[in-house]
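A selection of the complex's chains, in situ.
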Amino acid sequence: MKIEEIQKKLAVFAEEREWDQFHSPKNISMALAVEAGELLELFQWMTESDSMLATSDSKLRGRIEEEIADIQIYLLRLADKLSVDVESAVNRKIESNAQKYPIEKAKGRSTKYTEL
Amino acid sequence: MKIEEIQKKLAVFAEEREWDQFHSPKNISMALAVEAGELLELFQWMTESDSMLATSDSKLRGRIEEEIADIQIYLLRLADKLSVDVESAVNRKIESNAQKYPIEKAKGRSTKYTEL
């Protein structure tokens, strides 16, 4: 995914509409949580097994794709506004998770690292 | 960002820890919303102006980067589990937003497209 390219597109989109006045990091964090709630809504009454097959229904697939896109869009917008390098933040987090959840301790357990 | 590469890393990470049993799309959508809540927490009492400078404090920058990473990680994991192509979903969404929010109507307004 070409992050800078998408961020540039989103920046132009906002600028053309004079939306930067609304796009404070505070507000974008709210928008992101709103979209996370909309994603949650699609799964709230589903069993876990059904959720694994959710995209086999084409209408539901469309809605899931939209929510995933919305979250990704606000995440990149937020990172842009705050000059955060998403890819390197992700790589650092994966390394730190590997420290927090050593295989032998975490195997088969969903326990939080603070309680492992 | 090399999406497939990150998704592969995350898949191996989960497999080594036998975590796939927990990673139903339903559960991952919950985890994603939890992380969106943690991001929100960092901004909840801040003014919008202060939120624009949030990453100039290095401790706060670290926490914001972690939450952004967590959200990105769960989003890619979910997309992988449901075979959603994030980049193309994002591009389709940007195009659809351009239709829903024509410049002349949306300029300077935060109104939802359904009420424009």
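The first chain written gets the first letter, and so on, giving A and B; residue counts start at 1 in each chain.
Following the convention adopted for this analysis, a contact is a pair of C-beta atoms (placed from the backbone, for glycine too) under 8 Å apart; a residue touches a chain by one contact, two chains touch by 3 or more.
It should be emphasised that the depicted structure is a prediction, and the values quoted were computed from it without experimental measurement.
> Hey, this file places 2 copies; any idea how many the whole complex holds?
Here the complete homo-oligomer in the file comprises 4 chains.
Methods note: only the chains that are shown with their structure count from here on.
> What's the distance between the Cα centroids of chain A and chain B, rounded to whole Å?
One centre to the other, that is 2 Å.
> Report the residues of chain B in contact with chain A in the complex, numbered from low to high.
Touching chain A: residues 1-3, 6, 9-10, 13, 16-19, 21-22, 24-27, 29-30, 32-33, 36-37, 39-40, 42-43, 46-49, 51-52, 54-55, 61, 64-66, 68-73, 75, 78-79, 81-84, 86-87, 89-94, 97-98, 101, 103, 106-108, 110 of chain B.
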